[in-house]
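Note that this complex is displayed minus one protein chain, with the remaining chains in position.
Then we have chain A:
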Amino acid sequence: MTRHASSALFEMRGITVHYGGFTAVDHVSLSLPKGRAIGIVGESGAGKSTLARVAAGLIAPAEGQVLLAGQPLAPIRRTREQRRRVQMVFQNPDSSLNPSHSVYRILSEGMLLHHTLGSRPSREVITRRCLELLRMVGLGESAGILSRRPQAFSGGQRQRIAIARALAVNPDVLVADEPTSALDVSVQHEILDLLAELRQTNGLSLMLITHDLGVANALCDDIMVMRGGRSVVHKSTEGLFADPGPQYAQDLLAAARSVSIAPGMRG
């Protein structure tokens, strides 16, 4: 076993991203062991989503490196297998599913690309796997769902489908960029519960981007607070709540305490 594999499954080292003259992410590093969850917290414009897109291989950083199981990943041109292992759930369920594809196609095309069901699975095998995924994300097992298009579903249901799509290829790391912020409060809780559950059952490592410290507290082992593209605090969730450190983190914490989200969803 290599030194890296024992410590971190997924690592980001010294990531820096510029947009024109503006530095969106400034030398941010983090490491994510297998099965753990890290919350990236901060206001909008703090560079959280940019960091998530670097993690998912959508943006090439100006500096820094992303490593998976100790292997450095090419900034954009990842191999197919590297792609499979790091999946992402997006913020806006209204635009994260292709409007002209059926749920069956949305869920199956990743499996077919990555041959997760063998090289030439029959339609029955694919359907069974799709229904299994739908059950896993709490959408029931009715085959009728598979033939529908995203427009037929509510925001929360679409987000569940998007999560199922990511899970379809058995990833090791799930990057979730504000997965609940476009949803109603009651639905937010359901999706967070689902992510916590999936983390346990699938042994996923989770990188959760949120502006809400309460959400990160409920779900994550570690929390990184970002501001102006920099990491201002990076410690365990307990550690952060015991000793927030800089004034900015204290303020965030005070704001989060005023919102009652029960901790304890953590694995």
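The rule we apply is simple: a residue touches a chain if its C-beta (ideal position, glycine included) is under 8 Å from a C-beta of that chain, and two chains touch if they have at least 3 such contacts; residues count from 1.
As a convention for this text, contacts and distances are computed from a predicted model.
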Hey, which one's the missing chain according to UniProt: "Nickel ABC transporter permease", "NADH-quinone oxidoreductase subunit M", "TlpA family protein disulfide reductase" or "Hydantoinase/oxoprolinase family protein"?
"Nickel ABC transporter permease"
Please pick, from A:37, A:56 or A:252, the residue that touches the omitted chain in the full complex.
A:56
Residue of A:16, A:31, A:65 or A:92 in touch with the missing chain, whole complex considered
A:92
Looking at the full complex, which residue from A:13, A:34 or A:114 touches the chain that isn't shown here?
A:114
On chain A, the omitted chain is touched by residues 53, 56-58, 78, 80, 83-84, 86-88, 90-92, 95-101, 109-110, 113-114, 148, 151-152, 162, 165, 169
